[in-house]
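Omission of a single protein chain aside, the complex is shown with its protein chains in their original locations.
The chains carry the letters A and B, assigned in the order they are written, with residues numbered from 1 in each.
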Amino acid sequence: MAVKKKAQIAVTFNWVYILIAGAVILLFFIGIVVKQKSISEENLATDVVRVMESIFTGAGVSEKTKNFVDISGLADYTLFFGCSEGVTEYGISGKGKPVQNNIDPIFAPLELKDTVLVLWSLPYKLPFKVIDFTFVSSRKSKIYLMGNTPFINEFINATSGFDNIEKINDVSEIDPARNYQFKIVDFSGGQFISQGIPSALSDVDDNKVTAVVFTGQDQVDYYQKEGQMWKKKNKLPVRIISLGGERDSARFATIFAGDDKTYVCSMGKAFLRLRYLLEVYQSKLTEMKEFYETDPQLMAGDCYNYISDQGYEVNVESSLRSLKNRLDACLVNFPISYDYCTEMVGAAEKLREANANLAERGDCLTLY
Amino acid sequence: MRLSKSRSAQMEMIGLVIIVILISLGMLFAAQFALKENPQKKIFTRKGLSYSTMSALMKTTVYEPGCEGDFKSSLNPQIGKDLLEDCARNKGFIQDNGFSLYRCRNQHTCIFLREFISEMLNETLGGWNKNYEFTSELIQAESDVPQPLFEKIVGSHGGCYKKERDSSGLFPIHTESGLVQSQLLLCD
Partner (left out) sequence: MTETIAVLFIFFILILFGIMFYYKYQGVAFKEKQEELLGARAMDTTLKVLFLPEISCTKGEAEPEDNCFDMMKLRHANETFKKYITKYYFNLFSYSRIYVQEVYPEQTQYILYDKEIPFLEDGTKGWEKKEPTFFTVTLKDESKSAIIPHYGFGYVVVEVYL
């Protein structure tokens, strides 16, 4: 009898041991799986951001080409873009290591959540090409253009294929549908600002409703929704530093940029690049002058007069020097000294004129 | 006997489980290796290289002795603009002392072109162990059949037979004698 009881207890304990051992092994493997899952997610996020960096590099140099990047795998994640102290940072919110880029000016909303990323780049010229601006948008980042200016049609034609840009006559025409964020770009003085947030957007999160108002030929103000009112983000109007003309990348950038700070920050990158570029062009100018100075006949010609500061009033040498001086003033305490950068426009225009004079002749060396 | 049989059966079960685990692991690793990405970037680079090489070649200005041409033509001819046209126009005289407007290296333009382009491609693509083929053909108005201006140039590492290839695209030049189409094929 006692033997039987002992056997029964022994068997029960065996099962208990088996259960404990099994549970421990199971927990061990579950622990490994969970750890691997989070490591994989981090790796995936880092991989994605690295691939984005590569895509941005490619998109950045393939000027005027629109790149549509399928990010449906990241539909549940939010991409963020920021720029501070000359460094753009972008990545997946809360995951992976973001990319930091202090070279390429990237104009993008502060946050993005979509299945298709739209990348586009345009060269920034002042007056020669300085750098490519990369514009980032997405199908669900809706942009509404209001006003009656040829620029609106130019912008809409240039951005055909984006599918998120619409011209409206009044804010009442806005239909949020299932879009992620909204931007109203106004060319008619910003009268809608005093009317408050359009009713269609009243329930949307504050950080997803922004506005850009062109208050003059070359200046804009940025607004963000705050409750039911608009709050101006910039203290002073943000100046657009460009020579105008078709496909003015600096002007386009004001629309794609998340806010005034990121716009100015990215423009700063372009100006920094211009500083180094000017040195190269200065060397080229020296070589151009030497070319003409080797022959007294050539020195007496129009070509040399358009190049040398001893020649005609509008000449390459003095315009280039002037541009450099204005640029130095612009960068001395950037971004605080941003408004000084507008002085560069005049110098760039003179340089463009001098170069065009050289090109027109057909037998002169040109700076660019 | 029954007890021993049940023990053997248990051992067999464990053995089977282990084998299943090993096979699953093996398949997992095999699947990872099998699902390698296609080398899209490689194809893009090859196409880009092919186009850029062709474009650079066509623009090259030649400084060889004898390249002066006549008083109407430029002192230093370009391969695409001047020499190919000269070759197309004077294709019928393709001998060493045959007539051509340009006599670079004292040779008929077509002979010089083949030699020069071979040298350029050999120093670049050939030096990088690439396989390539360069062709230049004349399509005359009267006939549909393209006539090669000179013998096809094949890389020292081989041509493009039965291999993945990328073309530079056709670089057409309109001449008095017809349309000259040049193409560079790059392949692995």
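Throughout what follows, a residue touches a chain if its C-beta (ideal position, glycine included) is under 8 Å from a C-beta of that chain, and two chains touch if they have at least 3 such contacts.
Since the model is a prediction, treat every value here as computed from it, not as a measurement.
K.L.:
Which candidate, A:Glu42, A:Asp206, A:Glu279 or A:Asp328, sits in contact with the chain we can't see?
P.N.:
Candidates A:Glu42, A:Asp206, A:Glu279 or A:Asp328; residue touching the omitted chain: A:Glu279.
K.L.:
Quick one: say which of A:Phe68, A:Phe151, A:Tyr312 or A:Tyr368 touches the chain that got left out.
P.N.:
A:Tyr368
K.L.:
Could I get the residues of chain A that touch the absent chain, sorted low to high?
P.N.:
Against the left-out chain, chain A lists 50, 53-54, 57-58, 61, 102-103, 128-132, 272-273, 276-277, 279-281, 283-284, 287-288, 291, 303, 352, 355-356, 359, 362-366, 368.
K.L.:
Against the chain that's been left off, what residues of chain B make contact? List them.
P.N.:
Residues 7, 11, 14-15, 18, 22, 25, 29, 41, 45, 48-49, 51-53, 55-57, 59-61, 63, 74, 76, 78, 120, 123-125, 128 of chain B touch the chain that is not shown.
FYI, only the chains that are shown with their structure count from here on.
K.L.:
Based only on mean CA positions, could you tell me how far chain A sits from chain B in angstrom?
P.N.:
Between these chains, centre-to-centre, one finds 38 Å.
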